[in-house]
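Notes to accompany the following structure.
A single protein chain has been removed from this complex, and every other one stays in its place.
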């Protein structure tokens, strides 16, 4: 037999160093050179690859002084084999809004993590935080102190407000109908305590997208989604339209025919585009295809949607319309209307929600009508794709001039 | 004061004799001339109009010898005021399939009802029966005997097979893809016992429509809906197409643009219509608009759908696809495949259904996968608008090589 | 004793000869004029069907009058449709006009074909049922008096199917109608603790409630109702007469639109709630008549050719529908019967109108 290279500790993971896409295995190995933690992480991961099973358990709550969250405690279930990751907790660091960095600030984070952690990170976590991936219980406070000194703070975890995020918006995008970044930042600052000290039935997420393209996927993931819209007409630059036509864009097929409301007329002779704005749903398609010719209207603001979340427990929900339009004024400091509403929602949810019940699930359980009434909001058709088709609806006692007896010892399992 | 006409017993109902649409009050009054029952019915109805409330109660079960259904027992809650309708039961008489009559047969029914009943009827009830509206308990058997002698039989009621119905189909309609009338009649005859002797968890309805227009509203109302379809191409008569065009029909706008699958090409120069049949869903629209030019394909049969029903208990259901295509052979005597399946469905439902649970609700409760497996039917995409979006699905024990423990003392209320 | 299980008369013995001859052999049809269909068979034979509307609740003398007409013009053949119209079947074209003249004289409305409003499928109401929240025949008569011109013409964008059911049992295809008139109760049943133990089976009664509002009341051997959870469906009353739900002041009518059954173009679908409550105002229910008429007129004015009511609303959106009809949108329109969320607008797409 021909003599082989010294055998790798991680033959399976090594396979993932091959191929053109950047390899996380390369990075773990890289970190492992300096960090024994990362080396044991690598070895434990190899075991998972071999056994096709994870090797982490959750355990006692860990954290930093004064906060109830921001750290995900994790413990190896094979500390015998991988002692360096006996405890290996992740810290969530609130990213700068819009994920903007100067190299100077970014290097600071790296230095801190080199000193106190595994040297591994996620840029970023899927909520948006900087994820500092793995350190010991002892080092948590130290890391936090160093981060704080460098001007960083932790993000959310547990039954708290989660780190809000926003699309790049006005920083670079011509379509932003409100200032997503500023509002996201302001809300983050205003609700620092809610972010750091879990005290609700479950988690709560805000996301801000400047237009219907929803580049931060708010509608799918946020309990409150702010999605930019306008109320007047799409702005049309007629010359630019003609240029698009001249340059070969098939405006009839690629723009008009794909408008979901078929509210665009295209005159192929005059090369003129007319939009019946009263039918336009601000879907963004036509603007997306012709960015030089079409722009959102001037009366801008956002729609507020509520209830987005992943499947656990009663099935996934997309956010649904709560307020069709918040005017620009309401989306600027001091955000009085918005904050009042947010706090009202939190109070109601806090009081009525079961443990691990997101606000959308609570609304589903007790009925939108109850929620709207509590919030003092008016029902409008924009809230629904269509009205109910079942005849199982309720009347308020005062509508039928009756007192309704409530069964206090209600068994909840039936709901 | 001026002298008035003798005051009417029914001032409110009299208002409904006015106006151009034929008046039921006129007919009740007419019947009341000969029948004291009808007179008391009229007077009780006037009371309902005054008090805005019904005056009937249900009570003891009534019927005819040998049958468990076909009669709806009804009792006045004011026999003190309206003694003649103290009991006032309705008989459901199975209509001739397609609601065809000779005057001779129809007059016989009238004569019988003149003799034994109120003289009031519904032509027809919304399941399709002839409704003989109101007679005494005593007269039920007599009416039945006379009807039977005249060649009529009762329809269904209670937890039984209900009177099947069919669109006019081949008797008059050029679009019938199978012989709805004959099949409906044959099924009615084959299942006489199921129709007359309630023995199931709840009611069960068949309806037969010869094409997607569904002129008997099967999909909304039948536990099993047979809806005609074809599998090959729509037959096009090119000359007739040209004639429609010439006569001014806007084929692009009124036909092609309204095709739900946009699978019709219209060549306005050559006046030619092309249908991409592989995309056609047999919706019928184009054929409806151009009956002289377009006809269903030649390979005809029907789709079988299951579960249609009104809201009680868990919400209304439209029938949903169970078998996308039953070939013509299967829709002819002896209907072996269809009858085997029907009986299998009944057996399974009878065994597993709760009281007052329609088959569609049972399927919803236990899961379509269980039903399909029990029936030996293959799941196909035509059964759904789209696949599931929640990740809450089950594996069969044999698929994961496991024995699954079943909790026998299962509490049903949670389901 | 008479024979049982003989089933209905065989239809082939009841069809006119022209149908027997051309059974399954029809080639095409035309609507000659409102209410008059002409079906042409491949053999060239022509069948004329004349459709007449009526009160479904009729006396035997009315039926006999139909028979007289059929004897005179149709060799004694007639049929009824799946929506309870009468159809006089003629193979002799020369008798068509005389028949029409005769019908006119009798003030029978001829129509209901094509893009019209045909007869309203309906139910028993106060005439014969024990659970109604409104009457059936009276409301239908009042509405049809108002809409009769749509019956006798074909000027609408497409057919408009109207149905009425007097309670949530929805006897008829009310739940899938262009416009549905539905009787509703609005107060929970009152438990008659005295009668209940005697005449009702407690487990069945409890199981009859879709929202689990009914609980056993072991002390009284009866049940109790959590009124907050009750949405007045009346199903418990159907299974247990000791739970009366009929109510003079609070029963009434709700209006639903946009359902359909046919597969033509858009899929079959349920009707959706548009007016949660209109009072019971016998004998002529003016609020209901007005509401239905308004919807028909707004539809007639705004829909495109071939659009059914629901397809029209699909295109314009519900927000526009409420605006055009001037109907108020309320919290009742938002589905909160599990799984109502499917109807929530999980999209930032909508118009402000």
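To keep things simple, chains are lettered A, B and C as they appear, and every chain counts its residues starting from 1.
Just so it is clear, a residue touches a chain if its C-beta (ideal position, glycine included) is under 8 Å from a C-beta of that chain, and two chains touch if they have at least 3 such contacts.
Predicted, not measured: the structure shown is a model, and the values here were computed from it.
Chemist: Under the definition given at the start, what are the shown partners of the omitted chain?
Modeler: Across all of the complex, the chain we cannot see touches A, B, C.
Chemist: Where the complex has a chain not shown, which of A:62, A:173 or A:366 is the residue touching it?
Modeler: That would be A:173, which touches the missing chain.
Chemist: Decide which residue listed in A:43, A:196 or A:388 touches the omitted chain of the complex.
Modeler: The one listed residue touching the chain not shown is A:196.
Chemist: Residues on chain A that touch the omitted chain in the whole complex?
Modeler: Against the left-out chain, chain A lists 12-16, 18-28, 30-31, 38, 41, 45, 48-59, 65-67, 72, 74, 88, 90, 94-107, 109-110, 113-114, 119-124, 126-128, 133-134, 144-145, 148-149, 151-153, 165, 167-168, 170-174, 176, 179, 181, 185, 188-189, 192-193, 196, 212-217, 219-221, 227, 253-254, 258-260, 281-285, 288-289, 291-292, 310-316, 318, 354-356, 413.
Chemist: For review purposes, identify every residue of chain B that touches the missing chain, sorted by number.
Modeler: Given the touch definition above, chain B has residues 212, 214, 219, 227, 229, 231, 260-262, 278-283, 303, 305, 307-308, 317-321, 324-325, 364, 367-369, 372-373, 379-395, 399-402, 404-407, 410, 414-415 touching the missing chain.
Chemist: Residues on chain C that touch the omitted chain in the whole complex?
Modeler: On the chain C side, contact with the omitted chain comes from 263, 267-268, 338-339, 342, 346-349.
Definition applied: only the chains that are shown with their structure count from here on.
Chemist: Find the two chains joined by the most C-beta pairs in contact, please.
Modeler: Pair with the most C-beta pairs in contact: B-C.
Chemist: Please tell me the distance, in whole Å, between the geometric centres of chain A and chain C computed from their C-alpha atoms.
Modeler: Computed value for the inter-centroid distance: 47 Å.
Chemist: Using the touch rule from the top of the page, what residues of chain B touch 2 or more other chains?
Modeler: Those would be 311, 315-316, 413.
Chemist: Do you know which chain C residues sit against two or more other chains?
Modeler: Chain C, residues with two or more chain partners: 168, 170, 175, 210, 212, 233, 249, 259, 270, 337.
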